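What follows is chain A.
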Amino acid sequence: MFNKLSILGTAVLIGLGTLASADSLAAERSELTLVAEQRTAWDRNFNPYLTANKRATTFQFIYEPLVVFNALKGNQAHYRLATAHEFSDDLKTIRFTIRDGVKWSDGEQFSAKDVLYSFEQIKKDPVLDTQALADRIESVSIEGENVVAIKLKNVDTTIANKIVRVPIVPQHIWSQIDSPTTFKNETPVGTGPFTEIDSFTAQLYVQCANPHYYDAENLDIDCLKMPQIATNDQLLAAAIKGELDWTSSFIPDIDRVLISANPSYNYWYPAAGSASFLVNFKSPNPGNREAFNDINFRRAFSMTVDRQAVVDIAGYGYWSTNQYASGLGEQFASWNNPQVDAEFGQYNRYDLEGAKQLLSDAGYKDTDGDGFLNTPSGAEISFKVIVPNGWSDFVSTAQIGVEGLQELGVDASVSTPEFVTLTENMKSADFDAAFTNYFGGATPYRYFQTGFHSSMADKDRFGAHHYADPELDSLIDSFTKTADSAEQVKIMQDIQYRIGANQTTIPTMSTVYLYQFNDKRFSGWFSEANPQAVPVVWPDQPERLLHVLALKPR
Partner candidate 1 sequence: MGFILRRLFFYLAAFMVAVVINFMLPRLMPGDPVTAMLGGRGAMMTYDQIEALRQTFGFVDGPLIQQFFSYVSSVFQGDLGTSVQSFPETVSTILGRAFGWTLFLTGAGTLLAFIVGSLLGILAAWNRGGWFDSIVSPLSLILQATPQLVFGLLFMFVFGVTLQWLPSGYAFSPELTPEFSWLFISDVAAHAILPVFTVFIVQLGGFLIPMRNNMINLLNEDYITMGKAKGLSQLRVMLNYGARNAVLPSVTSLSMALGMVIGGAMVVEVIFNYPGLGTVLYNAILARDYQLIQGQLLVMTLFMLFFNFMADILYLFLDPRLKHGGSA
Partner candidate 2 sequence: MQTAIIEANNIVKDFEISRQGLQRKSMRALNDVSFKLHKGRALAIVGESGSGKSTVAKIVAKMHKANAGQVLFNQRDINEFKGRKAELEYRSNVQMVFQDPFGSLNPVHTIFHHVARPLLLHNKFSKHELRDKVEFILEQVGLNPASETAQKYPHQLSGGQRQRVNIARNLAVGAQVMLADEPTSMLDVSIRLGILNLMEEMKSEQDLAMMYITHDIATARYLAEDIGVMYVGHMLEWGDTDEVIHHPQHPYTQLLVSAVPNPEQSIHGGTLAEERGEIPLWTPHSRGCPFAGRCKHVSEQCRQQLPPVVALSERHFVRCFLHS
């Protein structure tokens, strides 16, 4: 999310003396400078279980995952600590074959017992269960020498993605820790590529290669360097000076501000999830409810959204317009059902006149003379589009959308409640309209499931249109019950049709993964020409391990 509020503040003129010494060090060993999190000060904390304040280089770089699923390549599995995984025939057990010959960074032998131990950990204390898996796993056991079998409570073919995000920790260390929830793990022991904390201050730390890394031959970088950067503006200033190699932050007008100032910099913004306006079918205000339940109104709403302006202005041209009637988005283009666009695409393109025509044909006119349209029954339409406070790019987007609605003659405005309040209101159907983002992923399943399954309406903001379609629900459910890809595509296309025909959502744009890189010191960067995997440096992107292994010092 790059809608983080940024403050003014640029980084620093570095003392000339230190700059020189830093350069000479960098010459001796290859240091990759990255910004994987933005904070005001570093705390020495490498506890993988802490959601809030562990250093962002903990996952993947210290704790090697079992498998990395490459979302960009349809969830292709890159095996790491595991060498294979498979579902049982009834889809209720998933088995991981554990790699031989891996050592912990302290030289101890790594084995399936450590994996077992790690899964037992998450059952001990809910705080350790960062992936919320404990309730979904029946049991974990070792079969034979090196196979870990995880028995599930319910069939869920998408669960592997979560399972591989459980940190695999050394039993011989963690069994000694009394309170894993407050342990700071200052000198971590892991199986990942960078386990040695070389230096650590509140403003900078360097994390160097694991002497016992099993995949050392593919690792060409000596150390990771993490300068403390708090704001996007500081990051930009440091980037202009060429101090950073790998970042995933928001930079306004990047061509003008960064690339023109430092040509060795480059960027690639692959498509991520989508974002849409949605209306609340159960709006507490009768007039709004009448309008929102009228497909003509929803279509007219969709036709007033100037998607190109959203992309250009709110998104700095980084986003792309989302004109898929189901809101599918650019990321899932390969799953697209072209029939949906053929039939309903016209309602998802900017067409103010068409929208006006649609509404007047449907009987909307200004009956009370307040300058705004009323419903066919004469009720008043007046609503606020809510967006979380501080998500400034979304606020701009909502403002552009509202501008269109006002052109149409609809009394709409933007409101920016606190995130918590917004989520609460959306879950409890106590709102009129909203602008929200959606999950991306390797398949559109998570997008449809969280956004359109009626059981999710009161669970989070994504499904808060509160429109229930039992057939749609069963279509979505059926996706996890099959492992047959042709059937999966068929299901997805049916889902798209149902949503598109109903105009349940008002698709607006596809967001992007942010990724900038400095070509000067390293080569092998993923890019549009070399689209290996999602190249984001943030810790919730396991593919970054693949990326770091692909980089070569120049």
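Everything below uses one rule, namely that contacts are C-beta pairs under 8 Å (C-beta built on N, C-alpha and C of every residue); 3 or more make two chains touch, one makes a residue touch a chain; residues count from 1.
Picked so that all candidates are chains of the complex that A comes from, given by their letters.
None of the values given here were measured: they were computed from a predicted structure.
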Chain touching chain A (counting every copy) in this complex, out of 1 or 2: 1
Contacting residues of chain A [partner candidate 1, same complex]: 5, 7-15, 17-19, 22, 40-41, 43, 45, 50-53, 125-127, 129, 132, 134-135, 181-182, 184, 201-204, 227-228, 230-231, 234, 237, 390, 418-421, 423-424, 460
